[in-house]
Each structure stands twice: as C-alpha cells, then as structure tokens.
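Note that one protein chain is taken out, while the other chains of the complex remain in position.
Let's look at chain A:
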C-alpha cells in the first residue's frame, strides 16, 4: 500500500513536469523541422530530418544578432546599474539614521503598486525631451529605478551583525570602505537574488522597449520576435519554423541564468513575492 502511494506521487510529479515542459519541447522539435514538415499531418515528435535551416533563416532575414546584442547590453547594464544604485541606497536605509528616512522609504515601497503601464505616457514624453528614445539609455535608466531590489536588500542589510562594522569604524575606516570591503562580501546571497530577479525581468521586458525603440536594428529580442506574428505585423509572411527557431534562441540565455542561480531565484520569490 505504501509503495503504491509512493509511485502515485512519482507519476503525478512526472505528469506535472510534462505539462510544464510540453510546449517548450514541442517548440524545440518543430524548430528543427524543415518548413514543409512542420505543417505535415499527423504532427510528429521525431522528425525525419533535423535541420538548422530555420535558425539560419532567422539570422539571414532579420537583424537577430543585433537584437541579441541589444538585449544583452540593456539587460546586463540595467542589472549592473540596479545592483550598484540599490545596494548603496538600501545600505543607507538599513544602517544610517537621518531625517525623513521613513517617508522616503515608504514612498519608494509605495511605488511597488505603480506598474510601468500607469506612467508610460509621461515617461515617453520625458524620454523624448531628453533625447533618450531610440537609445540604450532609454531602456536602461527607467529599469534602474527598481523598487524590489531596494526592498530585498534593505531587509537583508538590516539582518547583518553590526559588530564588524563598529570595529572597522573604531579603526578609522571610512563608511564607503566599510560598505565595499565588509558589507558587500557578506551580501552575496542577497545580491545574487537581486541579480537573477532583475536580469530576467529586464530580459523579458516588452512594453517599454517596444515604445522606446523605433529602429529595427535597436530592438531587443522580445520586441523583435513579436514581429514574427501575424497579429502584430499583418505584412509578415508568417512561418512557424522561423518564428519558433527565433523563440528557442531567445530563451537560452534566460534558461542558463535561471538554472545557474535558481536557488536564489526561489529564495527571491519566497521572500519578496514580487516580480522585478
């Protein structure tokens, strides 16, 4: 009886994994089929021939490598900027006493409730005045005003012991040095959490980059890939094979980052419950 119950658990777990992996696996399989086979009937899981023709087609027809480069630059620089700005500010909130701290902190946290959809028109006007439209900075700077990271890092810094810091201060160590040489090395787990949460959020970001960028060569991957769809671009000669190949290449970087840092990702969700 107990053994039976045990195997039921495994079967259910396997079924659940199939549900989550099925669409991804099917996309992968179809991306290596020749275009004629994709629409063949009945659909087949194991193609007669595997070919990278669709991948070559994406790279030939679209500035795909430019999109990839733009995504890496904007998501990467955005994440680095968030790490620098947020850890400095969060440290101040956690460790210093100053006037107006409570008001400032609650203003920042209150902005968690205000998604970019609620202020993208003023942001668009601002960026157009500052000549930031159609630039990397136009994508990076708004993403750097990140609130989740402040939230996560402030509570982490609050939990660190104060003894080390006080000893260093007595030894005449400057505040910036205390922060850089003592606090930051202790904060690797929290910084990893922030890194993975913000990198994935930046990499997946769609609406603002679409509004900000007009030139095809400067688009990020999600925006570029969306053009494959008939619902978006009615002129597109829509081919599933090419679209799926483009999709598969676009998710590889996120999957690598996710699998490498998934422990921190899970902790990040569990502790904040809020997406970047």
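Operating definition for what follows: a contact is a pair of C-beta atoms (placed from the backbone, for glycine too) under 8 Å apart; a residue touches a chain by one contact, two chains touch by 3 or more; residues count from 1.
Quick note on the criterion: contacts and distances are computed from a predicted model.
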| item | value |
| --- | --- |
| Among "Thioredoxin family protein", "Carbohydrate ABC transporter membrane protein 1 (CUT1 family)", "Acetyl-CoA C-acetyltransferase" or "UDP-N-acetylglucosamine 4,6-dehydratase (Inverting)", UniProt-listed name of the chain not shown | "Carbohydrate ABC transporter membrane protein 1 (CUT1 family)" |
| Residue among A:56, A:121 or A:164 that touches the chain left out of view | A:121 |
| Missing-partner contacts on chain A, residue numbers | 6, 9-10, 12-13, 16-17, 19-21, 23-24, 26-27, 30, 38-39, 41-43, 84-86, 88-89, 91-93, 96-99, 101, 104, 107-108, 111, 113-115, 117-126, 141-142, 144-145, 147, 150, 175, 179, 200, 203-204, 206-207, 211, 221-223, 225-226, 228-229, 231-232, 240, 243-244, 247, 250-251, 254-255, 258-259, 262, 265-266, 269-271, 273-274 |
